[in-house]
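Only one structure is covered here, and it is reproduced in the block below.
Removed from the display is one protein chain of the complex; every other protein chain stays in position.
When the chains are written out, they are named A and B in that same order, and each has its own residue count from 1.
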Amino acid sequence: MRSNRMGWGLLAPTLIILGIMGLLPFFYVLVVGFFDWNVVSATGKPIWTGANNFRRLVFDPNFLGAMSRTLLFTVTVVVSELVLGFVLAQALVKEFPGKSFFRTIHALPLMVAPIAVGATWRLMTVPGFGIAPYYLDRWFGIDYNIGRYAEHAFATTILMDVWHWTPFVTLTMLAGLSALPKEPMEQALVDGANRWQVLRHLTLPMMMPVIITTTFIRLMDALRVVDEVYLLTGGGPGDSTRFIGIHIWRVVMTWTDYGYGSAVSLLVYYFTLVLCWLLFIALTQIGRQQE
Amino acid sequence: MSRTKSRNILGWIGTYALWISMTLITLLPIYWLFVVSARTRVELFGRPTLLQTSFYIDNYLKPLSTPAFQRYLTNSLIVATSNALLVAVLAVLATYALSRWKLGGSDSIFFWLITNRMAPAAAFILPLYLLFTRAFRLGDVTLYDTRIGLILLYCLFNLPFAIWLMKGMMDGIPIELDEAAFVDGASTWTVLTRIIVPLAGPGIAVTVILSWVFAWNEYLFAASLTSVQARTITTGLAEFVTVTGTNWGEMAAVSFISLLPALIFLAFVQRYIVMGLTFGAVKE
Partner (left out) sequence: MFRWNRVLGFVIVLSMLLTACAAPAAPAAPAAPAAEEAAAEEAAPAEAESWWAEAGAPYAGVTIRGISESTPPSRYSAEVLGQMFTEATGINVEFEVTSWDEMYNKPIRDMEANTGIYDFVYIEQDHIYSYLSRDFLTDISALLAEHPELQSPDFDFGKFTSFIDNFKQDGGIYGVPMEAFIKPYLYRADLFADPDIQAAFQEQYGYELAPATNHDQYRDIAEFFTAYGEENDLELWGTTVQGHTGHPSATYELVETILPTFGVYNWGINLDTWKACVENGGEMNSDKAKEGFAFWLDMLQYAPPEATSSTWDEVAATFAAGRAAQGWVYGENAAWIATDADRSVVIGNVGVANPPVAEGVIADAESGAGYIGYYDGGAFGIPYSSKNKEAALLWVQFIGQESVQADWAAAGARIVMESTFDDPLIVEIDQKVSGYYTLMREAGPLYRGAAPLPFHNTLRGNIDTFIWQALAGEIDAATALDGACVAAEETMLQLGYGE
């Protein structure tokens, strides 16, 4: 039909840019991951260590702690955002006066830069001049202090992320819902199905492609969260909000341990990939079973 | 009959209660950002209050009148806008190719393109730095501290996103349309500009908007790979944090200013977001 050369030609600019900006640095990191290289070591030069960095990593409590913390965070925020976003999108499907106003307001947090989100939430939650600790103490007698209590800090990062990214989910879900054909649902309601059954057996399966894409994008971004949390807590108290992105940042920037930092990055990269892949398979399976 | 009516009224109340409370929750942090931006430093450290009666305009005037901040704002606008447009063009070409041709390994290519968004950024700073300062070098001219460097680099996280977004959309456009055009003797270019782009319009708009937002908000790359000339507004925000006192007021003011273009952007094109973000759901 049409020549493959044309197809490759259209694809070429994308492949070239991502090859240079993505693939080249990836190979560099891959190679450095097999070296012992810290700028401030006695020699300061990279020394080949084989798989030592990876061996060290498996038993590194800092890494494992950061990893499990990140997983807990990611699962919590992605699930909450999906559920909340879906409910809100449902509420936005029908017409009501003021709908576009509410929708615009709801999308506002998306527009705030992560670093500004972190600063804003810090301003709200820092004891002394934030409103949150002040009013929580005055109205409910709660001693809320994100610099002191690990649970408070962790919960605050989750709230912050949900605040920041739920609008993204709402928007995508809304787009998906508006594009769905109306007839099958109406028909099912006429046939005596209740709303829950319609949602469960009609809407959700039809929404699967949208749900998968949204989940993936949120998953990838939540796994590498850095800016907001770094500004809010710096990863503290102790290491209770030190997610993997912050851990890598510390290893590479603060410790200037390029070798080990590269190894950690590679593993996280690989882990994200596998996770997305598994999720993809799982979700498509569910989708198929429902059909 | 009256039962349905009362149920309807309850539904209305529920809807409005939900949305009014959502609006309050959403606006609270942004409102607080505004309050902080309106306060003097001395006021900030008094007892926290929700209400603000005075407005300390200096927090806005000072950064706005600094040439550096005007430059940061201009840089951010240029970088975000150019990047969003570039990403949209590339994504249209790429997804059109992936959708219409049976290229060898195109599934793997698609998956690899997307994985570019997964990399944890920090470790990639050093190779990117070397790339920017060493690899691309024409005499004294390098990509380091240039807007063009950032525009190209931001493709790294925006292109995967855009391609994913547009792939479903492309697949959703019936192939019969372009085949009919080809039969009439149209070139690939004509098909793209006359058929595909208009049909994918809403999707392209969404891609542009969200890419623009991601580029506008990026911090780490901009902080590491620019110096004076190409520094962006998010990087400028970090300048307020110093050993001798973080200037929260000015920082909040700049954050607030940097929110405005994005907000206007959003208000203008929000309908297209809804029209465009279908992710191939229509295809069913």
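Here are some notes:
We adopt the following convention: a contact is a pair of C-beta atoms (placed from the backbone, for glycine too) under 8 Å apart; a residue touches a chain by one contact, two chains touch by 3 or more.
Please read these numbers as outputs of a predicted model, since none were measured by experiment.
Considering the complete complex, the chain that is not shown touches A, B.
When the omitted chain is restored, the residue from A:Val39, A:Val83, A:Ile142 or A:Leu278 that touches it is A:Val39. Although one chain is not shown, part of chain A still touches it, namely residues 38-44, 62, 126-129, 133, 145-150, 233-242, 250, 253-257. Touching the omitted chain from chain B are residues 40-42, 45-47, 61, 64-67, 70, 73-74, 77, 125-126, 129-130, 133-134, 144, 198, 201-202, 205, 223-224, 227-228, 238-246, 257, 260-261, 264-265, 268-269, 272, 275.
Going forward, only the chains that are shown with their structure count from here on.
The distance from the centre of chain A to the centre of chain B, with each centre set as the mean of the Cα atoms, comes to 16 Å. Interface residues of chain B, counted against chain A in their complex, comprise 12, 15-16, 18-19, 22-23, 25-30, 32-33, 36, 44-50, 90-91, 93-94, 96-98, 100-101, 103, 109, 113-128, 130-131, 135, 152-153, 155-156, 159-161, 163-165, 168, 182, 188, 213, 216-217, 219-220, 234, 237-238, 248, 251-252, 255, 258-259, 262-263, 265-267, 270-271, 273-284. Looking at the complex, you find that chain A touches chain B at residues 2, 4, 6-11, 13-15, 17-18, 20-22, 24-26, 28-29, 32, 88, 91, 94, 96, 98, 100, 102-117, 119-121, 123-124, 128-131, 134-135, 163, 167, 171-172, 174-176, 178-181, 206-207, 209-210, 213-214, 216-217, 220-221, 223-224, 226-227, 244-245, 248-249, 251-253, 258, 261-262, 264-265, 268-269, 272-273, 276.
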